[in-house]
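As you look at this complex, bear in mind that one protein chain is not there, while each of the others sits in place.
So that you can tell them apart, the chains are marked A and B in the order they are listed, and the count of residues begins at 1 in each.
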Amino acid sequence: MKIRSMAAALAVTVVLPFAAANATDLEVTHWWTSGGEAAAVAEFAKAFDATGNKWVDGAIAGAGGTARPIMISRITGGDPMGATQFNHGRQAEELVEAGLMRDLTDVATRENWKEIIKPASLLDSCTFDGKIYCAPVNIHSWQWLWLSNAAFEKAGVAVPKNWDEFVAAAPALEKAGIVPLAVGGQPWQAAGAFDVLMVAIAGKDTFYKVFKDRDAEVAGGPDIARVFKAADDARRMSKGTNVQDWNQATNMVITGKAGGQIMGDWAQGEFALAGQVAGKDYTCLPGLGVNDIISTSGDAFYFPLLKDEEKSKAQEVLASTLLAPATQVAFNLKKGSLPVRGDVDLAAANDCMKKGLDILAKGNVIEAPDQMLSADSQKQKEDLFSEFFANPSMTPEDAQKRFADIIASAE
Amino acid sequence: MTGQAHTGRPSKLLRNLSSKIASIPMMLTAVVIFLGGTIWTVVYSFTNSKLLPRAKFVGLDQYERLWDAPRWIVSIQNLAIYGFFTLVFSLVMGFLLAALMDQKIRFENTFRTIFLYPFALSFIVTGLVWQWILNPEFGVQSVVRSLGWTSFTFDPLYNADIVIYGVLIAGLWQGTGLVMCLLLAGLRGIDEDIWKAARVDGIPMWKTYLFIVIPMMRPVFITTLVIIASGIVKVYDLVVAQTSGGPGIASEVPAKYVYDYMFQAQNLGQGFAASTMMLITVAIIIIPWAYLEFGGRKRG
Partner (left out) sequence: MAETVSLKPGAARVATAGTPGEPWGRKPRRTLSGRNIMLYGTLLVAALYYLLPLYVMVVTSMKGMPEIRLGNIFSPPVEVTFEPWAKAWATACTGLNCDGLSRGFWNSVRITVPSTLISILVASVNGYALANWKFKGADLFFTILIIGAFIPYQVMIYPIVIVLREMGIYGTLTGLIIVHTIFGMPILTLLFRNYFSSLPEELFKAARIDGAGFWQIYFRIMLPMSLPIFVVAMILQITGIWNDFLFGVVFTRPEYYPMTVQLNNIVNSVQGVKEYNVNMAATLLTGAVPLIVYFVSGRLFVRGIAAGAVKG
């Protein structure tokens, strides 16, 4: 333990010449509690401890529903933590407006975040009135189709190379007793799958028109109607999934009980944990094999405004530690996400991650709906799509009408 | 007779002073927290508060949206079904068990512990266990099928039409033990002479229960009713753990709507509007009843 942290200390002091001399405890709240996630957080903690401060871990499982009210209550109750995770996007907007969060512009300018953070939209999501309030730490993308090679072999069809081939292969899979598409019962999975289908089928421009410009006409128009048609296919193919959690759905793909799953790149962690190899045991198709585009959202750390001067200094140290190249590499390898810096080398990345990095390098990126829509609109979408996927009697036309209404009232 | 001791007291305020002082915590809770908090909630339900409460008033917008939301309508229907059956079954089952336990049985301790223990577990756990037992792939259905009855189908949690009854099974499992316990305590409080008299008069046992004992247990029933009913209105964790409101939105409940919109959707105004509707419904039912029960009768 001691040796490890000393090694880390050496590694970090190279990039952090101003490491604080006296130790300050800083409580950090987050909702990364699974094995892989905790290992990733440990990299942050190690790096921060190496600066001579102390990371006090405040992990609470269960993202939106459980952890967030706790964090918000602590901040508004006048007993804030030193730093806290939020999803990147608009979640912390109001805390910033209320003057409860700390301005990180100084650190960001000193460390040149504007140059090093790629894509720039990540930092834009942290910027309010020209000031920077959060430190993005990773990039997660949603636009992936994960396929079980074994399932297709059993069904006697070739592993599809895109969404249309996948839909065409569905009857063969069903005949072999395999659920073609695993979609877990948690509402965000259905909504996420729809967004992915939208990028693949309707394209980037339409995607932006709907979510960024909130154009209800487009949302109710023929392009999106095609997306709902595809969602209808997906609904039929997902019949019989019968699991709740996304990772249980991924597990169906791993065990060959399901043909495929539309899920973000965090699903990789599950394949890796099961000892599966990309290309051999499973196939990943970014952008559903149709459009090589990935969205870039992720996690970010926010720093509440503290009265204690020591702690405020430690916050600065933590912010720069999170973005240090060594920390970025160590953290993201464990987390299965992509680093926010374009200038670090991820040699250890697997095939799927490399595909993602390639797309990232080409700049084929879009903002995620999280960054464009309020949590409220996202929740309404979730309600709609979880109902749509579970209720075969709801027609695509009805669903589209409700979708257009949500977009029309979005803010 | 006892009143005479106080007739000489000068001030009305000082009458019963100890009692008033002792009730200060109750008064503060009632006024500051429950009344104050409720008024606060109602006021902010007319705003478009998002993550933090802010006084930007938007009239009835939140309520219009609420009643347009299919999920809210489903939630209300589910609560009605769940509430009705929970009330009926937990009272009937609880009373039957209590009556059986009151027959001077052997192993009473063991039985009581068996019936009561589920109450010691949190709803999260109850939901998880019943989710398993009702899971068609490895729960009851698969066991019955493996016994040879291959067409047997029992998958309440995956059938949108009956999912709420799946939740009900788990809710009853957890809650009836306490109801039994409370009613048993009530039965034990019935004077033995009543039973003797009934026996002497040759009144059948069921009649004694129905027409003599149950009416005498009125206070206990009221306590039990309030406990059950408040649990029904607040049901949240169980649904989250067992079905997450699914399949689709088929097992959503109002408290979950409130919570999800307050914290996941970060739309406090919408959550407050939903909770105001819940409160109004509760108040419409309770206030007249509470007035009759607690306030209308002059004592002494």
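Throughout what follows, a contact is a pair of C-beta atoms (placed from the backbone, for glycine too) under 8 Å apart; a residue touches a chain by one contact, two chains touch by 3 or more.
Computed from a predicted model, the values in this text were never measured in an experiment.
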Touching the absent chain when the full complex is considered, from B:Tyr63, B:Phe89, B:Phe119 or B:Tyr165: B:Phe119
Contact residue for the chain not shown (choose from B:Leu60, B:Val92, B:Ile105 or B:Leu210): B:Ile105
Interface with the unshown chain - residue positions in chain B: 1-3, 5-6, 15-16, 18-20, 22-23, 25-27, 29-38, 40-41, 53, 93, 96-97, 100-105, 108-109, 111-126, 128-130, 132-133, 138-139, 142-143, 146, 173, 177-178, 181-182, 185, 188-193, 195, 199, 215-220, 222-223, 226-227, 229-230, 233-234, 236, 255, 258-259, 262-263, 268, 271-272, 275, 278-279, 282-283, 286-287, 290-291, 294-295, 298-300
Positions on chain A contacted by the hidden chain, ascending: 27, 30-38, 41-42, 45, 55-63, 66, 69-70, 73-74, 76-79, 245-248, 251, 266, 269-270, 273
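One rule holds for everything that comes next: only the chains that are shown with their structure count from here on.
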Rounded Å distance, chain A centre to chain B centre (Cα mean): 38
Touch list for chain B against partner chain A, complex: 50-52, 65, 69-71, 135-137, 158, 160, 240, 243-250, 259-267, 270
Parts of chain A lying in touch with chain B, wherever the complex brings them together: 64-65, 68-69, 72, 76, 91-95, 98, 185-187, 242, 244, 374-376, 378-380, 383, 386-391, 409
